[in-house]
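Removed from the display is one protein chain of the complex; every other protein chain stays in position.
Moving on to chain A:
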Amino acid sequence: MNNFEYKQATDTKDAIDLLSHSPEAAFVAGGTNIIDLWKYNLTNPSSLIDINHLHENAEISMLENGKTRLGAAVKNADTAYHPLIGQKYPLLSKAILAGASAQIRNMASNGGNLLQRTRCYYFYDPDVPCNKRNPGSGCPAKAGYNRIHAILGTSEACIAVFPSDMCIALAALEATVNISGPNGERNIPFSQFHRLPGDRPDLDNTLEPGEIITSIDLPEEGFADNYSYLKLRDRHSYAFALVSVATALKLNGNIIESARIALGGVAHKPWRNVEAEEFLKNKEANAENFSAAADIILRDAKGFGYNDFKIALSRKAIIRNGLMALNPTSQLPGAQPSA
């Protein structure tokens, strides 16, 4: 970790200005990811711009159009436990609370969560090749220990997974990311925020250099009646998902009016498949149909050896979580499989 300058931004504009004056600078919010990356010598900013004090981004509020706005500086824990989120968007609460540990969630911000980097072992070790860290150097994960790696949307260059839980729910809820930058404000639909690795695995998302996330908007529809988040991992808490599923259903009796299924732990971005969701429309909500939807979602899934199991596991997880969504109280703490 190099010596660096520390600056505190007073508002969003100040933050953007500070960053634009120092291209080697980085924002810090909760610091739960960037400080680690720094200590591992994966990044070495010349200055650190603290964006924890941007009051305009520090709230959760209901907007006039029925949407809900999550400030980027709000902590993950405060978001999960916020009454509005608990009531209207319980899927988001569950997903956040399935992530990390209580201590980390207390520090982690909503903006930072979207920008956390992969947990690929090879990415984390500066002494081995990695196309994400060092473009062109190679990807030892493909023929290496790839238990935690992707089965969907991979490329020759990279099979890393985007590790967030929160973002899987945000993808299912079709959130929008609000951004400010030197060229003004813009917003990005969630499905277009994170990207697939392709031949640019160094880019995790479509945020441009110099931009800051100010907030995340949730649409009015929160799927509060039929939803479930299921997270499968090597221990019951404090581990990243090997496979996670966020399911949100709009039901008429037992007939699905609309369905959202987002997968975590399987791709370089939260994974959704519109075809599968369309398929479920007007179908009965049962294991058979969830299974058929899983077939569609996993049609192009490909394992790399140690992660082959993720294909079968994803299928079973999609089915179980569909059934859990019919009875959301069957969800257990830590998003474990229902009893």
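One rule holds for everything that comes next: a contact is a pair of C-beta atoms (placed from the backbone, for glycine too) under 8 Å apart; a residue touches a chain by one contact, two chains touch by 3 or more; residues count from 1.
One rule holds in what follows: contacts and distances are computed from a predicted model.
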Identify the UniProt protein name of the omitted chain, choosing among "Xylose transport system permease protein XylH", "Paraquat-inducible membrane protein A", "Aldehyde oxidase" or "Succinate dehydrogenase".
"Aldehyde oxidase"
Contacting the left-out chain: of A:His21, A:His55, A:Arg186 or A:His236, that is A:His236
Which is it among A:Met62, A:Ile255, A:Val274 or A:Ala312 that touches the chain not included here?
A:Ala312
Using the touch definition up top, pick the residue from A:Asn3, A:Asn65 or A:Asn252 that touches the left-out chain.
A:Asn3
Name every residue on chain A in touch with the hidden partner chain.
1-3, 40-41, 101, 119, 121-122, 124-125, 127-128, 140, 143-145, 232, 234-239, 242, 309-310, 312-313, 316-317, 319-320, 333-334, 336-339
